[in-house]
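A protein chain is absent from this complex, but the other protein chains hold their places.
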Amino acid sequence: MKFLDEDVGFGDLTSDLLIPRGLKARGFIVVKGEGVIAGVEEAEALFRQLGIEAEAKVCDGEAAKPGDVIMEVRGEARKILMAERTVLNILMRMSGIATETRRLVDKIKEAGLNVRVAATRKTAPGLRLLDKKSVMIGGGDTHRLRLDDAVIIKDNHIALVGSISEAVKRVRERVSFTKKIEVEVQTLKEALEAARSGADIIMLDNMKPDEIRVVVERLREEGFYEKIILEASGGITPHNILEYASTGVHVISLGYLTHSAKALDMSLEMGKPS
Amino acid sequence: MKFLDEDVGFGDLTSDLLIPRGLKARGFIVVKGEGVIAGVEEAEALFRQLGIEAEAKVCDGEAAKPGDVIMEVRGEARKILMAERTVLNILMRMSGIATETRRLVDKIKEAGLNVRVAATRKTAPGLRLLDKKSVMIGGGDTHRLRLDDAVIIKDNHIALVGSISEAVKRVRERVSFTKKIEVEVQTLKEALEAARSGADIIMLDNMKPDEIRVVVERLREEGFYEKIILEASGGITPHNILEYASTGVHVISLGYLTHSAKALDMSLEMGKPS
Amino acid sequence: MKFLDEDVGFGDLTSDLLIPRGLKARGFIVVKGEGVIAGVEEAEALFRQLGIEAEAKVCDGEAAKPGDVIMEVRGEARKILMAERTVLNILMRMSGIATETRRLVDKIKEAGLNVRVAATRKTAPGLRLLDKKSVMIGGGDTHRLRLDDAVIIKDNHIALVGSISEAVKRVRERVSFTKKIEVEVQTLKEALEAARSGADIIMLDNMKPDEIRVVVERLREEGFYEKIILEASGGITPHNILEYASTGVHVISLGYLTHSAKALDMSLEMGKPS
Amino acid sequence: MKFLDEDVGFGDLTSDLLIPRGLKARGFIVVKGEGVIAGVEEAEALFRQLGIEAEAKVCDGEAAKPGDVIMEVRGEARKILMAERTVLNILMRMSGIATETRRLVDKIKEAGLNVRVAATRKTAPGLRLLDKKSVMIGGGDTHRLRLDDAVIIKDNHIALVGSISEAVKRVRERVSFTKKIEVEVQTLKEALEAARSGADIIMLDNMKPDEIRVVVERLREEGFYEKIILEASGGITPHNILEYASTGVHVISLGYLTHSAKALDMSLEMGKPS
Amino acid sequence: MKFLDEDVGFGDLTSDLLIPRGLKARGFIVVKGEGVIAGVEEAEALFRQLGIEAEAKVCDGEAAKPGDVIMEVRGEARKILMAERTVLNILMRMSGIATETRRLVDKIKEAGLNVRVAATRKTAPGLRLLDKKSVMIGGGDTHRLRLDDAVIIKDNHIALVGSISEAVKRVRERVSFTKKIEVEVQTLKEALEAARSGADIIMLDNMKPDEIRVVVERLREEGFYEKIILEASGGITPHNILEYASTGVHVISLGYLTHSAKALDMSLEMGKPS
Partner (left out) sequence: MKFLDEDVGFGDLTSDLLIPRGLKARGFIVVKGEGVIAGVEEAEALFRQLGIEAEAKVCDGEAAKPGDVIMEVRGEARKILMAERTVLNILMRMSGIATETRRLVDKIKEAGLNVRVAATRKTAPGLRLLDKKSVMIGGGDTHRLRLDDAVIIKDNHIALVGSISEAVKRVRERVSFTKKIEVEVQTLKEALEAARSGADIIMLDNMKPDEIRVVVERLREEGFYEKIILEASGGITPHNILEYASTGVHVISLGYLTHSAKALDMSLEMGKPS
């Protein structure tokens, strides 16, 4: 409801002045682009809090094309109009992220590759949960949700502790047994040290596809490839994603999914659906 | 701080395990793309709440190029790392919106046109204030902030009341004298009716540039052009914006600025700046 | 519900000790004075959140006289008694403001004048929305809701910028086209400067009725009277309001409506209505 | 700060556009009426949260006359202007209540009577703490703060339980030993029953001064007058308060103090104090 | 719901992955120890907020033995599992406190003594209301709820003011007539001073049973025993409680009830009850 509050303020001036209290209406949320729908549960919840009946015509994760009605609502006209923009803003952002995630996931599948597409923590401020959920709906991997649900040892940590192996050792001794430990590396040497230190996941950060191939090959030779998850990250875009996906890594992560995906356009129409 | 909370959860596991309490560090926020900086005040405020000194090197609204340091911070290493992602997420989104806004504003100025570029209410959920502020920093117009700060009479309202003139009349009688009244129209006929009814602003919604030109011409002939603000909205993109800007409207509004602009990439680097 | 929380604390000690859980009761909110009712929607909403059925007998804005039942409630006796004081406090304050507003509005109408009675931002802390709404229900104008929904240039601003015309110019260039600009003036000279600078509204602040008449006359002569809204403010009370209303201004604003109006007395009675 | 938020919204448009960031200023809060000052601590706290230095010239509870400066502030001009209205609204309401309370307290003292003047729970919604504090600053008694800090057995409770003595007995057995028990009565008979049942306080509700005198006399004869506190409530105004005060009751309570007291007018002036 | 939020975070990963949306289930809350049930209302409220039907089989304050079903729930399986831990944590803590309180209350009754068992303010942070309510359900006295609902003058206060009698006098003059005044004393001399000063309650703090007996005897001789409530506090445990209870004090208070009572074990079982 805080999403609604910021849009409504002290009230919907126009509708309060022109629409009679108690007048009932129907509304239809119509998609104007092609994509994967996400945010349906959030939209329903918001409408219901306002006493508006909301019936989803499309579930989260389903594809839609221009003209598709994804939700029908019935209730007080004033309230439908009051909620209109907020609901559309939620649906359009979430569907935009899900759509772009699905596009990349499919691209990789179609290339016959078995690599996960993951988000990062580069989400819009305040929207961590919705952004990550949208990625999941699109078929992506949420990756770490927050700073408390997995360990990622980065260059700043390593510089301070002295070595990757020492850092992994210290963490392993003290962190809960329920947590995985990921290490961010920039070179083959670091990757090997991380693997030998017992990292659960190795992030190959800002490395070129060819460099990554060398690392993958070497880790395979040393018997780590089945035991450790390899993630490529940094500088990956829809354009070069297949190059990265073909290196043998298990996961590819992109901030792009959540900080730069385009919204999927929708509108709310009152009256009969076309 | 709610932005920080969603990223930190119960704590920054990795840094808490590896970085000694009380260790001091310096950090530098470095821009990795070209653009207009926004969010500096928000970043400073967040750092200060954590007891970290933050010195802006670039003010909101200034241009930056790859490699530019926009902020230097000093304080407890654990806290700098804890805030890193949240601050970058704020700066990257706000700067992305400001950058795209400035680009369009400049495009119009360079074409010798005097037309305002305005945002809509299509902002990310929960980020109305930051998104609108970013547009303003980029040189755009914030447009209506919420449903309570100006009246916009749309087709649903008009359908219900019966006519534009009746709707404007009813609103004018009852709305505070401090509010402007905008009417959304789709045809020349409606535009004329809105103008004659005393609308302060007319939004030409989803009309083609040629249709808009006709409306502008006619309103000019009837003496309304100096008294009423004309806004073009709907289907406007960076690609066709000049076409719309050259029609004679005073304002062009695009949801794109806030729902689909790309983030401006940045990173936080510990140690000496390059 | 925060209004309820401050009254209930950890619980309604007396009722919890004396009234059996689950006992049902009816209650009637009875007016004890003469006035205009406001706050009915808020009262209903609060009762409903507690699972109490509430049926309004009088709508917001309707007049009531001593003994009138304005609402009937049915539900758990404990909860009705728990909510009693909070609901009455809301209804009594809101109705008090609406009653006083209506009295002044009617006084002006009866004098054959067409002048709006407006509130100011001198509302009780935390009650901006309810206080403004009460004024509106009483037939008054809400005036500016907050510092962000209209521009009012005051003496401190002008002193700093150097002149009224420069201040209006700077604001006009940068403020959203959706906002009106009001200028506060103390003299005829300032009023003329404000009018010529393009102000949408001029507030004649702390001027005597005779001084105001001179300003009105002069602005009329210069052709501004139809285009600019004139507001009288400062030192206006129920006693002298007609004097001000007869000067030709369009609006009269009084802090008195929200900071010093008397509550309209009411009580909640259990059992049968008289 | 929630008081500030409702007034500021997304920002102080006017000051942000006209006053340079960082410009320092001084401000003086000047009283425009005669009264008792209250709210100084709240005003200081609010200013300090904004980084504005605030120096009180008058303490809570001290008298002030027109022209008196009660507080001097120094800091960023934009922030002083942003906080102006909110701070004045707090000070004006609190001082208005304190002033009216002091007036009644003094009236009783000057009549040579020793009777407390108490508030009720008829406070403005959300302002229970500030309203009660204002009464205390004015020399009044706060009475019950909430439904959980003392027991007051009212007619509805008694009707349900069957008798005053039964109600008092049930409460006494189960309520914490730290709580006082008050009983509301309408007749001499009820007052006697309450006294004999062991009530700590008896509220003589809506009784006329003469009726009250009879009750006081009788309770005195039965030896209860020294042990039980007698409170007169209902229908008491500044006009008839002395009549009630002279009946022998220990306490007089009036809703009027908090729901209908006039604000004490003040303004914030920038620059040198007069 | 904040209790639920801290347990759920962004979602119940396991159930969301394994349990179909919409699948209905039944669940039974089963007690695994012997004790007094408390928290049933809180559990019902939490389930209902999630749209789960909850039917209590045992009321707050009733005894239960291992295997007893205290609540049956029906609704969406995902939601029942999501709420499971939070609800059990509430019920187990509250019932643990109620159980221990009842045990001590019964112990005293069985010894033929008429002494209240009271809690202190030594409650778990954030759980003041639930902890106090649990004590009440167990048959104990809640004692002071907060620092604002009764006065307790402690040694630090007395040291500062100079004497007990002066402290009581100052408080009596200024505190609301609705409040009781308790004085904490360590010696017979102090107890006598407190009694003579008009204290409503005297807390015999950290005194041995024999010392307390002397005080009780002396206060009885001086006629205070019927008028003043005597409370023993400090160092009292389940082991020595009868010794203290037999000294003649009216109330015994123990922090132990709320800061060290054991939880009463329970579990939620899906499917048919045993």
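In this document, chain identifiers A, B, C, D and E correspond to the written order of the chains, with residue numbering beginning at 1 in each.
In this section, a contact is a pair of C-beta atoms (placed from the backbone, for glycine too) under 8 Å apart; a residue touches a chain by one contact, two chains touch by 3 or more.
Everything numeric in this text was worked out from a predicted model, so none of it was measured.
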Shown chains that the omitted chain touches within the full complex: A, B, D, E
Residues of chain E in contact with the chain not shown: 2-3, 6-15, 17-19, 23, 77, 81-82, 85-86, 88-90, 92-93, 96, 121-130, 145-154, 156-157, 159-161, 167, 170-171, 174-175, 179, 255, 259-263, 270
Chain A residues that touch the omitted chain in the full complex: 116, 118, 141-145, 148-150, 176-180, 182, 201, 229, 231, 250-251
Residue ranges of chain B at the interface with the undisplayed chain: 9-10
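In this section, only the chains that are shown with their structure count from here on.
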Minimal step count in the chain contact network, chain B to chain D: 1
Same vs different contact residues, chain A with chain B, by half of numbers used: same
C-alpha-based rotation, chain A on chain E, 0 to 180 degrees, nearest 5: 120
Cα-centroid distance, chain A relative to chain D, in whole angstrom: 53
Euclidean distance of C-alpha centroids - chain A vs chain B, Å: 23
Averaged-CA centre spacing for the pair chain C and chain B, given as whole angstrom: 32
Residues of chain A engaged with two or more neighbouring chains: 9-10, 128-129, 145
Chain-chain contacts as defined at top: A-B, A-C, A-E, B-C, B-D, C-D, C-E, D-E
